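Missing here: one protein chain of the complex. Every other protein chain is in place.
Letters are used for the chains, namely A, B and C, taken in the order the chains are written, and counting of residues starts over at 1 for each.
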Amino acid sequence: MTSRTDSQAAAPNRTTDRLEAFSDAVLAIAITLPVVELHAPRSDDGDLAAGYLRLAPDYAAYGISVILIGLYWAHSHFTGKLLRKTDHGYNLLSVGFLAAVSITPFPARPLLEHLVSDAESKTAAIVYLGVAAAPATWWFLRWIYATARSLTDPRLTDAYLNRITIKYGITAASYWAAFAVAFWDWGVGLIAAGIVTLTYLVPPARPAFKTDVQSTTALEMADKKRD
Amino acid sequence: MTSRTDSQAAAPNRTTDRLEAFSDAVLAIAITLPVVELHAPRSDDGDLAAGYLRLAPDYAAYGISVILIGLYWAHSHFTGKLLRKTDHGYNLLSVGFLAAVSITPFPARPLLEHLVSDAESKTAAIVYLGVAAAPATWWFLRWIYATARSLTDPRLTDAYLNRITIKYGITAASYWAAFAVAFWDWGVGLIAAGIVTLTYLVPPARPAFKTDVQSTTALEMADKKRD
Amino acid sequence: MTSRTDSQAAAPNRTTDRLEAFSDAVLAIAITLPVVELHAPRSDDGDLAAGYLRLAPDYAAYGISVILIGLYWAHSHFTGKLLRKTDHGYNLLSVGFLAAVSITPFPARPLLEHLVSDAESKTAAIVYLGVAAAPATWWFLRWIYATARSLTDPRLTDAYLNRITIKYGITAASYWAAFAVAFWDWGVGLIAAGIVTLTYLVPPARPAFKTDVQSTTALEMADKKRD
Partner (left out) sequence: MTSRTDSQAAAPNRTTDRLEAFSDAVLAIAITLPVVELHAPRSDDGDLAAGYLRLAPDYAAYGISVILIGLYWAHSHFTGKLLRKTDHGYNLLSVGFLAAVSITPFPARPLLEHLVSDAESKTAAIVYLGVAAAPATWWFLRWIYATARSLTDPRLTDAYLNRITIKYGITAASYWAAFAVAFWDWGVGLIAAGIVTLTYLVPPARPAFKTDVQSTTALEMADKKRD
């Protein structure tokens, strides 16, 4: 008991509470901020109904930004549970991820303005897909770092951790593949990236624990951490 | 004890702490963000008092947005108490609700600019009522999901849960009714929606608990969750 | 033990944790949002140094907004400690306070643009003082409500609670007095309001507790609440 507390106090590591709070706050802002880009028609803009309809790409841009960031939030909610602690490197990688995800609403409106095929559609799609691939890449790098530095819950089985690693790796690779494909056919690239994103609507797999360390003490430690 | 902790650790569910924190953060941003739309008159805009007065619809829009979002926050504060845990589906429905409520300030200014009856009043009212009906609908769906998936506190009586379900269902239906009525008489639609909203100024009903499960253990579990 | 937990679970009241979190989030946004109003000079605006200097009233507006909101935050940090619990009414009054304080940066720039006496100075000062008086009034009303509904820590002495009531009442009254004086001499009004604001730089008085209830049990309850 003394040695555990000792090492916890002495190491410049902490439980994930503050990281999760900061992360949630950034994601909350990132998901809400696109509303600022929505400017309701002014009374001197003429026909109000037409003014509202003209903003259709803006609504759709808000919609896809909410879906993308919302799914990241829901899954960060889950992966936070898999970590035992955080450290300086993990925090910095988290800042990178958060900055990358916060910027994803930026190229969404041009994408939707040019969704009906025109001369700029390919550019709009490539830019969007490149920006959307970034947070998936940070997310994957952060997870690799967490496993390499043993920040994960020691009770999780290696098989489970590997499955998560493969899942996040495939996701990042798929986004980059969609980005590459968009140079050849932007529609196919967008559909591919959309499918990858929507697979995250499926709840994450139930964590698998090593049976031998599932002593009462280990469970209580875990419990304490969750409180 | 072991089995409970075990299942809690193994299931991809968590207590509602992080969801509540995320939800509060989004609502805090949504309630504050309309201030960004308020631009004080510049010194080269001429008469300052007239400049401030010209912004009257903006102030009123800020006011009604604060009331609507503030009431949702106060009631989410309360319903959070009724839940025992959250899951992936509930989190995603919460993202939907939060996105819907965040966008309610968007059509508020046009509504108030056209509140004195003119050619655009009906359009402004219909758009506002449609946007305002969305979060109530998400809220109701989320609650239905929570009861169907038994995310609610198991100590609550079925009668109490049903009363809440009916209340939220009536609210969502009333907003849509107000929206429909607005096609016929926009003033009546607005008044109806306003009355529905203001009923939420009344504090929520005191939860009713099953007497048979009110053992010390159950209470302590609940207590632990609240800490 | 059972009865206390019981009543806590049954009443639609909760500890102040979530209210404080929401309040902190709104204040954090309100204090940071004025930065959005600061637009660095563009490269085609001509002389950069002149461009930066032209923004002087904007910097000053940011400064006074930070001071005002920062002091409210620091004192809400303190009064949160005096409360035992919150309820629906207190939450709604808090929303009112937060909305009022969030809007205080709005009339700050015109105030500072017209601080060197000109034709618009009186208007700018009166608007600012009226807007600044609002959060102090909500703050006072919220406190009155908290004492009337016994939301405060029962261990605090009546003398102490009365001293706080008087302090908050005088503050709100002073802001309105400064507002009224500004119709006659806007400079005097501003100086008076500035002095009232800056008295809050002084740390709040140390809470005084009733000696008779300071049993171990009461202390432990309080301790539990703070954790």
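Here, contacts are C-beta pairs under 8 Å (C-beta built on N, C-alpha and C of every residue); 3 or more make two chains touch, one makes a residue touch a chain.
No experiment lies behind these values; they were computed from the predicted model shown.
Annotation: of A:26, A:164 or A:181, A:26 touches the absent chain (contact as defined above). Where chain A meets the missing chain, the touching residues are 2, 5-6, 8-12, 14-15, 18-19, 21-22, 25-26, 28-30, 33, 36-37, 87-89, 91-92, 95-96, 98-99, 102-103, 105-110, 113-114, 120, 123-124, 127, 224, 227.
Interface residues of chain C facing the missing partner chain: 20-21, 24-25, 27-29, 31-33, 35-36, 38-41, 43, 47-49, 52, 62-63, 66, 70-71, 73-74, 77-78, 80-81, 155, 201, 203-207, 209, 214, 216, 219-220, 222-223, 226-227.
The working rule: only the chains that are shown with their structure count from here on.
Note: Cα superposition of chain B onto chain C, rotation of 90 degrees, nearest 5.
Seen from the Cα centre of chain C, the chain whose own Cα centre is farthest off is A.
Rounded to whole angstrom units, the spacing between the C-alpha centres of chain B and chain C is 25. Computed from the mean C-alpha positions, the centre of chain A lies at a distance of 35 Å from the centre of chain C.
Shared contact sites, meaning residues of chain C that touch two or more other chains, fall at 25.
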